[in-house]
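Entry: chain A
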Amino acid sequence: MSFAFLRIFTLVLASLWLSPFAVAQELKWADVLAKAKGQTVFWNAWAGDEKTNAFIAWAGEEVNKRYGVKIQHVRLKDTAEAVTRVVAEKAAGRNSDGTVDLIWINGPNFLAMKQQSLLFGPFTQAMPNWQFVDTVNTRSNVIDFTIPVDGLESPWRRAQIVFVYDSKRVKETPKSVQDLLEWAKKNPGRLTHPSVRNFLGATFLKQALFELAPDSGVLQSAATDANFQTVTVPMWAWYDQLRPHLWRQGRQFPENGPAQRQLLNDGEIDMMISFNPSEAAVSITAGLLPESVRSFVFAKGTIGNTSFVAIPYNAAHKEGAMVVANFLLEPATQAYAQDFRQMGNFTVLDLAKLSAAERRRFEELPRSPALPTNAELGATLLEPHASWMTRITAEWERRYTK
Partner candidate 1 sequence: MTAQHRSDWLRIAPAFTAGVFLLPIGAGLIGTVLPAFGYLPAIGGNELSLAPWRVLVAHPGFATSVMLTLGTGVLTSLLAVILSVGFCAYAYGRPWARRIGAWLAPLLSTPHSALAIGFAFLILPSGWIVRAISPWLTGWTLPPDVSTVGHHTGLALVFGLLLKEVPYLILMIVSALNQVPAREHLTIARALGYSRAEAWVKAILPQIYPQIRLPIYAVIAFSLSVVDVGLILGPSNPPTLSVLAVRWFFDADIQMYFPAAAAACLQLLLVIATIVLWFSLERLLVIVGRRWIAAGGRDGLLSRLTLPTAVVTFTLFVVSLLAIVGMALWSVAAQWRYPDALPQAWTWANWMRRADSLPALSWTTLLIGMLATAIAVVLVLACLENEGRGERAGTGALWILYLPLLFPQIAFLFGAQVLLVRLELDGTLLAVVWAHLVFVLPYLFLSLADPWRAFDPRYARTAASLGASRFRVLFRVKLPILLRPLLIACAVAFAVSVGQYLATLFAGNGRVATLTTEAVTLAGGADRRVIGAYALVQSLFPFLVYLLAAALPALLYANRRGLTRWT
Partner candidate 2 sequence: MDLNGALRLAAVRIVLSGRELIAPLDLVVASGEQVTVMGPSGCGKSTLLAFVSGTLDPVFNASGRVLIGETDVTALPPERRRIGIQFQDDLLFPHLSVGENLAFALMSSVRGKEERRALVQQALIEAELDGFVDRDPVTLSGGQRARVALMRTLLSEPKVLLLDEPFNKLDAQLRNEFRRFVFEHAAARGLPTLLVTHDAADAAAAGGRVIRLGNG
């Protein structure tokens, strides 16, 4: 009896000390864990990379051991497949017990789902590990392509543009897009970028836009008919000079990042753009690129963004999904993910917020000559508003697709 009294007393006391929100968090999370136990989370994620697939499988084992939650990796060729599925379910009136529980998502796909009210949340604040997330220096964790996340998706892995090159063939790496143009002129047919319809290809142009636009600040707001033409003039001029010196004279482009990587491996090109800073090290380990590849960035910084996981509004296993999202933010998980022998993705956490022991995990990660240090990565530029990408893609097609 007194024991019960003590518990209530402690709770009342606790409620006076801690903010009500924190208490609500604690209570809610315990509920979430309880409900999640025994659920199977259908995590829809792009399956083109074996390392990522292996990571997801590992995550499934861990989450099952600790929380009794299973993960079923629904393999996608394209994130849009999952979006289409949720749309179809909404069209059919299935507002609960949906087949998609968790989606690896960002950028335009996120925007589409947010606009169509297809997402569950906000839920990120309820997760205990949210406190470790870097919301200050890595703004891309809370702003997804200039769209406020509003707690509707949880960060997972960070990306930043690097250029991967074959150090046997390229001796001096370009420091800016102008340098890149000069290099391409001297080495015709040895550079390309993915099709601009692919986010990586579009980012190639966005990167150039950052450096060549008269005022890059304007990129953070939506593009308008008025300013789009004027802002992009220098970039198109640069690109028109570049194109004839590209691979296949700029008439054909690889469809996506991996196809481009294949070209580098086959010796058809000497450098490629990538969103994964650890691309060189990871690919060497996987045997997908020769051992002589290294990475470089531009002096003024390169574009970076964050990948998230989101929960559809009609997911059948929302609690399980939240548990998985929280697990992904666990420092140990983030360190495991950053290990270039696994996925090599840089963390979304603020290392300063971690305990010394947790921080050591990151410091003790294996190094590789092909792996850039945080310092070498340089500054991260924020993604422009999504409308810039759509307009650039449309304009590129208008100019070069005949």
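One rule holds for everything that comes next: a residue touches a chain if its C-beta (ideal position, glycine included) is under 8 Å from a C-beta of that chain, and two chains touch if they have at least 3 such contacts; residues count from 1.
On how the list was made: all candidates are chains of the complex that A comes from, given by their letters.
Not measured: the values here are computed from a predicted model.
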Touching chain A in this complex, from the list 1 or 2, is candidate 1
Sites on chain A touched by candidate 1 in the complex | 42, 44, 46-50, 72, 74-85, 87-94, 99-100, 107-109, 111-112, 116, 188-189, 195, 197, 247-249, 251-253, 255-256, 258-259, 261-263, 265-268, 286-288, 290, 390, 397-402
